[in-house]
Every structure is written in C-alpha cells, then in structure tokens.
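Here the structure is laid out as structure tokens; the discussion comes afterwards.
Only one protein chain is missing; all other protein chains are in place.
Naming follows writing order (A and B), and every chain is counted from residue 1.
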Amino acid sequence: MKNAVGIVGYGAYIPRYRIKTSEVARAWGWDAEAYRKGLGIQEKSVAARDQDCITLAVEAARRAIRRGGTDPAKIGAIYIGSESHPYAVKPSGTVVSEAIGTTRWIHTADLEFACKAGTEAMYLCSRLIEAGAAECALAIGSDTAQGAPGDPLEFATAAGAAAFIFGREGVVATMDASLSYTSDTPDFWRREEERFPRHGGRFTGEPGYFHHTMTAARRLLEQTGLKVGDFAHAIFHQPNGKFPVRAGQMLGFSKEQCRAGLLSPRIGNVYSGSSPLGLCAVLDAAKPGQKIFMVSYGSGAGSDGFVFTVTDRINEVRGRAPTVEEILSQPTVHLDYTRYARFRSKIAREED
Amino acid sequence: MRDVAIIGIGMTRFGELWEISLRDLMVEACLKAIADAGVDHVDSMYVGCMSSGLFVEQEHLASLASDFLGLGPIPATRVESACASGGLAVRSAFIEVASGLSDIVLAMGVEKMTDLAGDACTAALATAADQDYESFHGVTFPGLYAMIARAHMERYGTTSEQLAATAVKNHANGALNPLAQFRNRITIADVLDSIMVADPLHILDCSPVSDGAAAAILCPLDLAKKIAKKAPVRIAGVGHATDSLALYRRADLTRLPAVERSAQIALQMAKRKPADLHLAEVHDCFTIAEVCVIEELSLVPRGQGGDAARSGLTARDGRSPVNTSGGLKSKGHPVGATGVAQIHEVVTQLRGEAGERQVRNARIGLTQNMGGSGGSSVVHVLEAI
Partner (left out) sequence: MSTVRVWRERRQRLLNEVAQCKGCGKMHYPPRQVCDGCRGREFETKPMAQSGKVLTYTVIRVAPPAFAQDVPYVVAVIEMDDTTRLTAQVADVAPEEMKMGMKVRLEFRKIRSEGRTGVIVYAHKAVPA
C-alpha cells in the first residue's frame, strides 16, 4: 500500500517593494479612498528591475527544498505557472532546474492559464506522482504581473511566488481530492505580441470568477462528501480583497476559516502565485489533522480545486524557511509611481 | 646587462584630439622623440596600447606604426598591460637594449579614446577588470577605486577633502604644462561640488578620457655619451610586478602590493632609497590611487597618504614632489600613453628643461605606471648622468 501523495515541502517569496493603492490613484487623478475601499487592497507587492518570474521562482523553490529536506536530484519534474514568463520560447523551468541543482533527467514545462497557472502546476505534479512517473515533482506559481498604465488593473497586479514539492515520502499535507473545471470565457486575455492584458471589466466577476469558483467548489464538496464545517481553512483566488471573501460567504465558510489564506489586502493579486501563496500562509498556521479547502481561478477561464489534510510532520518542517508572516513583516520599501514605473519598465531611458 | 640611457623624448598634446587619428598620434610622438634624440634610424620598437581594437577597431599596431614612420622592416612589438602598457613598452625596450640584442630602441605608448561615446568608452575600460566576476556585476573603474577609497577612509580616516586636495595640486601643476589636457586651476570646493560618479569619488577625482601618444628613444649608455644631442638620462632601475587582477581577491583592500613590489625591485636595482628621490610621476587614475601609491612607494608612512597633498609634502616645491606634470588628472590619461608620458616628464625634469614646473636640483626621479585596479605595476628609476 503506497503512501498518499501530497505536499512534502513548500516555500514562499514576496519582494520587498510596495506601492499603495492611494499612490496609484494619485498618479492618475482618481479617487484614492473609493478605490481602496472598493477593491479592499491597501497596497501591492512590486518586483524590482532585477526580479522576474524566474528569480522569484528560484527563491521560492529553494525554500521549498529546505523545508522538505528534499534532495534536488530526486526531483523528476518542474512545472511553472505564470502569466509573466520572461521568454515566449525557452521555459523558465530550465533556469530554475540548474539554479536548484536537479539532475538533467527532468521533465519541465511552462504553463499559462492567467491566475491559475500555479495551481495547474500543482494538479500536474500530483498526477505525475500518482502515476509513479517521478519520485518528487516541483510545482511553482510565480508572477510579476503587469497592468497597462492607467488601467485600474494597476492597483492589483502584484509579484510573488509559491513553490510546492509533491511526493509520497515525508508528506506534510496529503492531497485527498482534486479537480479542474474549464470553459471558454473571454473575461481577460493577452495576445501573443502584446505587453499588457485586456479585460472585460465587470464581465470578469459573475461569468468569470464566481461561476467557475462556485461550480468547482460545489463539485469538490460533492465529490469528497465533506461539508464546509469539516474544513479549518479555505483559500480562494484573490484578484482583490473582496471576491475571495464573498466566495467564502456564498459557500458558507466563516471569516475565521478564510482568514489565514487571505493575503490580497496586503500584497494585491499575485496572479499565478495568489491562491498558492494563500496555501503557504495556511500551511504556516495549520495544525496536524486539519483539512484545507482550496479553489483557484484563472481567466479564460477555469478553476482548480483541491482538498488537503495536514499531517504531523508540518510542525517539524515549518521553521526551516521563512513563513509568509515572517516575509511580510520584513521592512518594506514604498515606491512612488515614478519609481514603480521605472521598476516595471513602463518608462525607461532610451536604449541604443 | 649593459647600462641603458634615454636620449630622446617626444609627446603629443593630451586631450580630446578630434582631428588626429590613432596612427597620426603615434607618428607625431615618435617623430618628436627621434628628432629629440638626433638618431637617423631605430633598430626595434615597442608600442604600448590597451584597447585600440575596442576604441578604433584597429589591432596590429606595432606594424602600423613602423610602416607609417618609415622605419623600414624593423621588429615592432605591441605590449599590453591595461593602463600600464606604456610603462611596459619602456621596460621591454630597456630589456632589448640592456641585453645587447639592439642598440637603438623606440618605446611608445598611445591611446585614442574619444571616438567612442561615454558609455561605450566605460565598457572598453572595464576590460581591464575581471570581466566575468567584476565588470559582469556592473562595477566600473571608478567603482573599483571608490571601493578602495572607502576602505582607506574607514581604516585611516582619509577624507574627501584630502582626496580633492590631490586633484587641486595636480591641476596647479598641469596649469604650467603646455601639453596638458586641463590647464585650469581648481579648488577643493570645485571637486566636492562636482557630480558624484561612484561614492565617494566625484568626477573631479577621476582622470579624464583622452587621446595622446608619447615616445622615448633608448640606447646603451656608452653609445648615448657619443651620439646624444641632449644630456642622456640613465635608466638606473626597472621593476615590474603583478597581483590578483580582481580587487575582491586582495587580502587588504587598501593596499597595492604590485606597486610596492615593483618599486622595491626598481629601487634595489638602482641602489637607491625612496628618500633619495627628487620627484615621482605616479599613476593617479583616481585621486585615491595617488594616495595609496605614495604609501606603497614609502614616500609617506602607511595610512598617511591622504594628507600628503594638502600638507604640501607632494607639491611642486614640497619635500617630495609628485606629478609635476599635472598627473593623469590634469595632464590627461590616454591609457596606453601614460607610462611613457611619465618618463617624458621625469626626463624633462632631470634635463632641467621643465620651465615653471622645474624641481630644483632634480637628479633622481621615479615613474610608477599601474594597470587596472592594481593588477600590474611598472616602475622606472631614472638618474641624470
């Protein structure tokens, strides 16, 4: 009887830079207080010029390896989900694999599915382990998301990464169920040669986020036969500070159940890292035996759902790498809009 | 080894010489030196140049020079040691004469830097550092010396004012040098108010980007006494030493061991002590470099180089004149030419031809030419006969 598949190690990375909602509003002459209240986001994390999806992924992956005590040579696959892969051709996973010291005998692929590309990686890794195709598999959701200048998306598009090592040995949280729900819903997209995404405004709400999140969530409950009350923690995708709260309410979860995994008010929407970072924060706080409910959302559109049960081993590994709270309590640097625009290459010196 | 003398020197003006090409710089300096020596032929020549390939896309310089000088099919050799290329050319010529292989050897240094715009010029100069482990990270030349400056300030209390005083002294000397790039006097406030390039070095702590060439004719001392038009100057000592290329590998970041060693070798050969020197031309690529070099030359106790300029010790009329030419800061620093230009100044002084810059009773002088952040150093000790 084989051990259950689950998360063996996890790691988070969030850059130190922030820009406040009020500063973005000031730059464009908008009502700062209205936006802050309406979105439920105080400030968002910003990647520096020397950071990208790959650098964040490497740091998160290294932390996951430390936590799991994993030998990188045992990693058989790396999947990285992002909407900001630095290359259109040349997978982020090749750099990450060399930087964490895996062997060359790995399978790697870059994934994209708007904000659920990270949970896509998790889905694939768990299946790979189940199939016996690898001893360990690394799933990363990493983004340095971009909104066009003057698009209200700029309030939320943030940066960060979360990494999970899946395996059967030394599991800290078993994956008891998973599913994926997909439709063709053009609520948010970015064409191949374009730098910034376009979106359908309010269309991203009901037909996008809520339809897919709720459908996947209800099916997950049916499939597992579990009730909302059986879970200690619930995590949803966090495009702002409001949607995940409403989703939790609609399903019947309490504020307390949703508290640990809700990060968007403090860091914005980390896209492929959004619900995965929420999961890291939950694992930082969860006790052995607790169940975790997680449903992501990616525009385009789809939702991945997971149920985890925390094992005794969580207490052993938690302290081996910085927790999300430890990361968030490091000193941050607040940017004005000009510096933010330079960091994100929205303005730049003329190059030769 | 035979005794070697310098019987002729020549130099172009240093500066932004837009109209003068690399080959014309070489020809001008060499023709002046040949005329100064009064020789009608040369047996061999050495050219010191750091980066003609990057600056003007021209290599094979030695052949180009001997060709355009009409010197005939003589052996011509390019030598390179970053900013010490000129000094290395002189040392190489010395060896060829001292060994008896040749009698009359021309040593020339040249650099043509101003065809490249600022950014590209900085990148070319960065090739003197460790490309893959220093320049790779975006550290520039001023950056490397700035790090030395900060370490020196931390350990010895050297101040920005003291560094500025070094530049002020050198400009005061350069003002009296008709061939210098900058002939304006500056003040300490001018330096401290000037734009910061790499903390704590301001732009006026840094030698400029320049074009120029300098040349010298060497021959055996015995021959010099017969044929020289002007009083020959003997090369009494030559020293050359290397150290780790990269700054980060050095045990003590305030020290330049290659300078200390090359000076010790040269002085030992010359049977002289630092206190015997009447003047020195040292490699002030940045003000901090002069401060550190005079410590390595034992002109001041270790750690006390900072105050040498401000106290007047190294002034033209001080006890230990340094850089009467104006130094690299004021005279200019066409990288490969500098080492030979230093020789030009000391020879001029030892001949008593330095006019308003003349150091009284100058009979023994030293030149110190450095590559990169101290990866190489070439020292010559010269004596009037």
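Keep in mind that, in the parts below, contacts are C-beta pairs under 8 Å (C-beta built on N, C-alpha and C of every residue); 3 or more make two chains touch, one makes a residue touch a chain.
Please read all numbers here as calculations on a predicted model, not as lab measurements.
Asks: Among B:G10, B:G48, B:G143 or B:G305, which residue is in touch with the absent chain?
Replies: Of the candidates B:G10, B:G48, B:G143 or B:G305, B:G143 is in touch with the missing chain.
Asks: Per the definition of touch given earlier, which of B:V56, B:L69, B:A128 or B:A198 contacts the omitted chain?
Replies: With B:V56, B:L69, B:A128 or B:A198 as choices, the missing chain is touched by B:A198.
Asks: Write down which of A:V5, A:I41, A:I75 or A:V95 is the residue touching the left-out chain.
Replies: From the options A:V5, A:I41, A:I75 or A:V95, the contact with the absent chain belongs to A:V95.
Asks: Sort through A:P86, A:P186 or A:G205 and give me the one touching the missing partner chain.
Replies: Answering carefully, the residue with contact to the hidden chain is A:P86.
Asks: Of the residues in chain B, which ones touch the absent chain?
Replies: 119-120, 122-123, 126, 130, 132-140, 142-143, 146-148, 150-151, 154, 195-201, 244, 246-249, 253
Asks: Which positions on chain A touch the chain that was left off?
Replies: Output for chain A: 16, 48-52, 54-55, 58-59, 62, 86-87, 95, 98-99, 101, 333, 342, 345, 348-349, 351-352.
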